[in-house]
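Missing here is one protein chain; the remaining ones are kept as they sit in the complex.
Going by the order they are written in, the chains are A and B; count residues from 1 in each one.
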Amino acid sequence: MMSMRTTTEYLWFNTKSHREYLNITQQVSDIVAKSGIKEGMVLVSAMHITAAVYVNDAEEGLIQDIDEWLERLAPYNMHYRHHRTGETNGDAHLKSLLLHHEAIVPITNGKLDFGPWQQIYYAEFDGQRKKRVIVKVIGE
Amino acid sequence: MMSMRTTTEYLWFNTKSHREYLNITQQVSDIVAKSGIKEGMVLVSAMHITAAVYVNDAEEGLIQDIDEWLERLAPYNMHYRHHRTGETNGDAHLKSLLLHHEAIVPITNGKLDFGPWQQIYYAEFDGQRKKRVIVKVIGE
Partner (left out) sequence: MMSMRTTTEYLWFNTKSHREYLNITQQVSDIVAKSGIKEGMVLVSAMHITAAVYVNDAEEGLIQDIDEWLERLAPYNMHYRHHRTGETNGDAHLKSLLLHHEAIVPITNGKLDFGPWQQIYYAEFDGQRKKRVIVKVIGE
């Protein structure tokens, strides 16, 4: 039995496009390795309400499918009530809710305990500005 | 290195409306402060299958957008098979699945480690009765 430990790091993004999907698996994996934590979990959570973190496949066609699907279910639309505040990103809030803003990944033997195709993505729905993701490792 | 600690509290709700969105950030924040836990995570999870917990903006127009959007994607409908049991809340189950029933929030330096606009909401989809949310803090 060892004592509990935690490590916290922040990833910064500033995407070129309004919407963008970034594979951050290696960055999260590096933080876990550096933490020295062998057994536990890593929380990967967007610190903004117009972005998401999800786990799925690193396949370019699928990423385009996901983007079209999100646009179908939570379309860009000038008539959201939220836009009375001067914002135009109502759809980005709904897309963030649909994909969820966070994922928690198990760590076993010091590594992300993933199946063969699982990858961690940062999904930006209102980019071209500085955004942050927190990566917090908890374990022993 | 300190030992691991946990704190568990329950929040009770009994909303006046059938659907309601309650900002519970302060309540969760107070539980974290009281726990004395400086580094870790707090799980905020609805204990019912017709409610959700989500993280997004405290903006009234957006909350109405979210409500309309949920009603569009998971409409109130008398023809759900679930209603053969005598229930009428099939839509509330689907809305709960869509927003997810739980969120897990990082704690750093004894505080919710949130971005500037993140707030924790309890979303009630079948209210006017007593409902509960568990808040469990884990860390050191």
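Please note the rule applied: a residue touches a chain if its C-beta (ideal position, glycine included) is under 8 Å from a C-beta of that chain, and two chains touch if they have at least 3 such contacts.
As the structure is a prediction and not an experimental result, all values here were calculated from the model.
In the complete complex, the residue from A:64, A:77 or A:128 that touches the missing chain is A:64.
Within the whole complex, the absent chain has one touching residue among A:13, A:54 or A:122, and that is A:54.
Taking the whole complex into account, chain B touches the unshown chain at residues 3-6, 8, 43, 45-49, 73-74, 80-85, 90, 93-94, 96-98, 100-102, 104, 132, 134, 136, 138. Where chain A meets the omitted chain, the residues involved are 1-4, 39-41, 54-57, 59-62, 64-66, 69, 73, 98-100, 103-106, 108, 113-115, 117-118, 138-140.
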